[in-house]
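Note that this complex is displayed minus one protein chain, with the remaining chains in position.
For subunit A:
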Amino acid sequence: MSARGRPRSLHLSHVCSSNRQQRRLLNHFISKTAPETAEEQHHPAPFRFTLAVKDNIATTGSSQPTTCASPFLSAHHSPFEATIVSQLRARGARVVGKTNLDEFGMGSHSTHSAFGAVAQQPQQTPPSQVQQQNPQTHQHDLSTPTKGASPLLSSQISAGGSSGGSAVAVAAGDADVALGTDTGGSVRLPAAYCGIVGYKPSYGMLSRFGVVPYANSLDTVGLLARGVGRIRELVVTGCEGGGGGGGEGGGGGGPLWEEQDNRDPTSLSAAARMRCVKGRKGYDDTSGWRKKKRAGAGGEVLRGLRFGIPLEYNIEELDPRIRDAWAETARVLQDGFGARAVPVSLPSTRHALAAYYVIAPAEASSNLAKYDGVRYGARDTEAASDAAGGVLYAGSRGKGFGDEVKRRILLGSYTLSSEAMDNYFIKAQRVRRLVRKDFNRVFALDNPLHERETFDLTELDESIDMEDKWGPEEVDFLLCPTAPTLAPKLEGVMSQTPLDAYMNDVLTVPASLAGLPAISIPMPVAPRKAGDVEQNTATAGLQLIGQYWDDARLLAVADAVLKILQGSSKPR
């Protein structure tokens, strides 16, 4: 277990510099920017906000390896900086540290990390009790989930995954903004669990260059913050007063949505960006959308908007408190703010999760093939040879990866094998198209990446009302929960089967499969009953999903809805 032991000590040396003792127990940072290097650091722009960076995004700071929470990369210092980090530094970000995650982004609770599980602060636990915890308890042997209740874990709550460290950094006030990656919900889920905002942009908007890929066709860089405003400013409206300009990312304080990155082949070209913006509101001032919103006033942007309530998202496993809060939010938006809540059907939803867990592991098995102990990671020279030529890969890989990563590599290797390819990978890609088609059908806006499709009304669920003979009413956004449950206790998570954990992603993967922008905002839920001993995190995640490249409006609307949920906007 030396492979596990080494990163652990590495972790401690970085994190002990934190003077806030109980934070250490949250285990949300893998490395923190040392104060002296912070001063030596070249700053392209004056300070505006603190930034935590998920540790699967490349940074070049001398105190910041890019580990992906994997033993293979525990000492990997990237020779280059990710585009998104350069872009944010050019807009006044100061990187405070690299945050913990599920190894390579694979997980839903940030427990599958070589650096130990992340926890969010239990709200009802006195700090003294927390301090008694031995940090080593984070160092769980993940291969054998503990069934017996560990008293030390009993009060800790899952931060969600895989960007759990980033979410906790924002929730605990260590960073104003955090970078995460969202492949199937890895930004939105931890945001929902931690009661903050998590935004996944349209695929191709923010550069992935420097993001260690998990599943390239699904991976997006996401942003986490306590409110929507900062995210909106960075992505859509641009930082006021410029950012000092001239950063490596170029553009200084300009909005991120404009910037193509030539080093990322999936970053939309400037021409495609302009084409996408046509027919979209909120990207420039002419539509009046920005001004309307900037006034910020009590949700008038919501007037006349149609929010789709996807029937298939009302799953059996949905916590009744979340179902109630969801329905209540829809009612408030409709009754108090002139919006309309429209039931819609997305029939392919039930297959989306299965498709996701075929496609993502398939791409992961390919992406992780490079970690073989030749160039990356430690080579196991003792095991018997398993390759012509006498070099060993299986031993190195077997020792180097955590269990969840190994599970997904095996899953992906199987679904790509010549005998299973047609039945799994190809079918999953078909499902993916159906998911996208479903979304295109319910949104009023067209998807600029595809030809307009015609839809067969017979495919629709019978419960959907027809607006006219052409079909049901089309909507502007989808309104749904982010996760089926509130943040569970870590203890319970550890005893879950992998399949249970995969279930958490059921409401977030459809938007990922379709490449659509989505955001999770905190939504208060009522305590189940008086004297409930269960953890009573007061918020769940409310998810808004928009049509492709409708990010500007999505963020404006999310901002308004969040203000209503927080009670600062009153119905008229």
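We adopt the following convention: a residue touches a chain if its C-beta (ideal position, glycine included) is under 8 Å from a C-beta of that chain, and two chains touch if they have at least 3 such contacts; residues count from 1.
One rule holds in what follows: contacts and distances are computed from a predicted model.
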"Proteasome subunit alpha type", "EKC/KEOPS complex subunit BUD32", "RNA polymerase II holoenzyme cyclin-like subunit" or "Glutamyl-tRNA(Gln) amidotransferase subunit B, mitochondrial" - which is the UniProt name of the missing chain: "Glutamyl-tRNA(Gln) amidotransferase subunit B, mitochondrial"
Option from A:25, A:51 or A:68 whose C-beta touches the chain left out: A:68
Touching residue (missing chain; options A:265, A:279 or A:527): A:265
Residue among A:259, A:312 or A:372 touching the omitted chain: A:372
Subunit A residues that touch the omitted chain in the full complex: 57-58, 66, 68, 73, 76, 78-80, 82, 208-213, 215-217, 262-266, 362-363, 365-366, 368-372, 374-376, 387-391, 393, 413, 416-418, 421, 425
